[in-house]
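Written below as structure tokens is the structure these notes are about.
A protein chain is absent from this complex, but the other protein chains hold their places.
By written order: A and B. Residues from 1 in each chain.
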Amino acid sequence: MANAMSDQADKELISRGLKRCSTPRFVLWMLPWVALLIFGLYAAGLCLVKGLNQTNMDNRFAFGLWIFLDLTVIALGAGAFFTGFLVYILKLRELRAVINSAVVIGLVCYSGAVAVLMVDVGQPLRAWFTFWYPNVHSMLTEVTFCITCYLTVLAIEYLPIVLKNRKLREVPAFLVFEFQLHKLTYVLAGVGTFLSFFHQGSLGGLYGVLRGRPFAFREGFFVWPSIFFLFIISAAAVGPSFILLTTCLVQKISRKRLVRVEVLRLLGRISGLMLAVYVLAKTVDTLIWINRTSPERGFPASQYYSWNPFGTWILFAEIVLFGLVPALVLLTPRLRARTGWLVAAAAMACGGVALNRFVMTVQTLALPTLSFDRFLSYAPSWQETGTFLAVVAYGVLVYSFSFRYFRLFPDERELQAAVPPTDTREADPILAGRY
Amino acid sequence: MTNPNKPVKAARYGMAIDIDRCTGCGACMVACAVENNVPPAHAGANDRKGITWIRVYKVDNGGDGDGRRSAFVPVLCQQCGNETPCVHVCPQQAVDVDPATGIVGQMPERCLGCRYCMAACPYHARYFNWWDPAWPAGMEKTFNPDVAPRMRGVVEKCNFCHGRWHAARQQATAEGKPDTEPVAYLPACAEACPTQAISFGDLNDEAGVTAAAARGRDSFRLLEKLDTDPKIHYISKREWVRRIADAPRPGDGKESRRG
Partner (left out) sequence: MTTTRRNLFKLTGGAAVGAMLTPAPWRLITDSALWSENWPGIPRPRRGEVTFQFGNCSLCPAGCAVRARCVANQPVSLAGVAAHPLSHGALCAFGIAGHHLPYHPGRLKSGPAAEANQAVRAALGQLRGAERCAVLDLRPGRTASWTYRRAMAAIRNGVYLAPAAPIAINLAAAKTVFSLGAPLFDGWGTPGNVIAARDHFRLIQAEPVESRTAIMADLWLPIRPGSEEALALGIANLLLKEKKIAGLPAGFADRLREFPPTMAAMHSGIGEQQIAALARELQDNGPVLVLGENGSPYAAALNLILGAPGRTLVLRREAPVPDDWKKAAPVADLASVPDGSIRVLLIDESATGEALPWSAIQSKLAEKAVVVTFAWSKEGYGRQAAFTLPTAVYPESLDDIPPAVDSPAAAFRLSAAWVAPPDGVVNPADFVAGLAGLAAKDALQERAAAIRKSGRGSLFVPSSATSTPARDVKPDDFWKMLQAGATWIDDLDANAPAPKLDVPALPAGTASSAFPLVVVVTEPDTPALVSPLLSKVYQESNLRLAPESVALHPSDARACGLETGSRARLETDCGSVAVNVTVDSDVPPGVVQVAGGPGIRKICGASSRARVVRS
């Protein structure tokens, strides 16, 4: 009896016209992720309570798995701002089909990254010092300000999605508030784009300004090294690809058509275009770096790739294999039409950006700077991996929750209607609750 | 307190370290830890997780067998003078360059522990407190009262024994000396070196021993082309030793474990 009542209450939270699995099945789906989250929180708790000696980072590898994954995850979450830019500023209306999902992914990526950063620093209680004693010369100050502001923007963008929930709409105050928020959408999208432009770039700038690390150091424009711009372009390139991937994944798991296939192809095309621009810019930048920037600082570029396992293959993989190849695939309409190629190319693009972040964070620190240094290796400890798995679990939980109770895919109802219903109850609009 | 109306003659404290005289005994490393209340190694510490504000590395000429020749190089914070990398990158201004002395000072009480400065430093002169510091019972009686012990989660590094500079400054003021003149003092490592390989002084004082040694023909600085303008000058008559100041050699698969 109680079960039936809670099931009924649960069903009332689900948007009209959308089919979702039964409550017990949903709980079953969430349980392992909750378990993973608890394990991850325990790992993170160990790091907070016992100190960062729980990780395998050390004085030479000051940054490790967390920073690498933070940078990757923020690049992947760039879909949120870029899609918002495309929909609200460039008026690409078709992408409204995925904008909500993109916002949730962005929120999850950014909030997860910020949470991991709080564990990564030695004194989390002093996090507010950056706001109180900011250093205008430091890229990290810029990153901190921009990311916290952008996280706020994302939270505000997430609110309407939440407030549009079937049950919450019944509260008049929420309805009015949501309506008011709706007017801000363009402003939020603009602010989000502006902030993202800067922090995506500054994350690259973090490494580009390191004069003491000629592997990472680049010249650039005014105070911004070239990596600043390369990171923005690559984030914009990989954002749509990641949305493409996640949408396909959600479609597969939920066994529903959520978006029109043209939307996916459009995402792929945009990603391919940005990726092509990125590969061109990156190639030019790399050539300048190899031939001028690095040698001028006394570091011939060849020695960077003379250490196992980071041979020249890594440069080739980053720019050609996981950069040029997916760009070409995504720009070819014939290949784009085939979902298999589309998804594979999107995955390779994401992989390429992850590789790029890896090279910038991990390879930079592994390479020696003094002639009596050694090349170093580092492998994360289970506490580090666990903490990041907590973020993954958190992401899946939030997304699953949002997918079930909020309307993440506006076209879903239409696309479901196109499918002939097997259930007569579903066929009747009133009985099915679509009114 | 210095009179703001009188121009203060700025000092540029630096060192001239004679590698040909360094025996690799490590007295400087221990003296530094004694002076600055650095805790002894935690059980899990190794050479990548320890705290050694000054660290003596063993370098070699790359030769094999009988052709191999070694030397010892003490490396500490180079007190970079030009666009100091760590000062530029710290998000909360926990590092600054003192214009009166040229010393790059780290403020552990401001430090967030983000370790960005450690990534920025090409000389690996910065150390993070991976553990809570712990001393055997009773050893805290031997603390230097002029230096505050740090807690875990913050970065620390050599500051040319700034506490000693401060004490020398107060002494000079008490003796009635004008506080526009730089004071003479010795950091713990320079005082402890048995062969007097470490010479410390004001590089702006042209007539001083340190400045003269730094100007010598055999003097060099680490990674000169990075343009950090370090204040630590190394001296050696041996050509191969001077080459260690250059960028790393390409990997040759040989693993050297010492130093």
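By definition in this document, contacts are C-beta pairs under 8 Å (C-beta built on N, C-alpha and C of every residue); 3 or more make two chains touch, one makes a residue touch a chain.
A quick note: this is a predicted structure, and the numbers were derived from the prediction, not measured.
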Filtering B:Arg12, B:Arg55, B:His88 or B:Lys231 for touch with the omitted chain leaves B:Arg55
Check the options B:Met151, B:Ala168 or B:Ala184 and report the residue that touches the missing chain. B:Met151
Among A:Leu125, A:Val223 or A:Ala379, which one is in touch with the chain left out? A:Leu125
Looking at the whole complex, which of B:Val87, B:Met118, B:Val155 or B:Ala192 touches the chain that is not displayed? B:Ala192
List the chain B residues touching the unshown chain? 23-27, 29-35, 37-38, 40-41, 45-47, 49-52, 55-58, 60, 65-66, 68-72, 108-110, 132-133, 135-152, 188, 191-192, 194-195, 254-259
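The criterion applied here is as follows: only the chains that are shown with their structure count from here on.
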Centre to centre, by mean C-alpha position, how many angstrom separate chain A and chain B? 41
Of chain B, residues touching chain A in the complex: 42, 44, 46, 48-50, 57-59, 73, 75, 83, 85, 87-94, 110-116, 118-124, 126-132, 152-155, 222-228, 243-251, 253, 255-256, 259
Chain A to chain B touching residues, read off their complex: 51-53, 58-63, 120-123, 126-127, 129-130, 132-135, 137-141, 144, 206, 209-214, 296-300, 302-303, 306-308, 364-365, 367-376
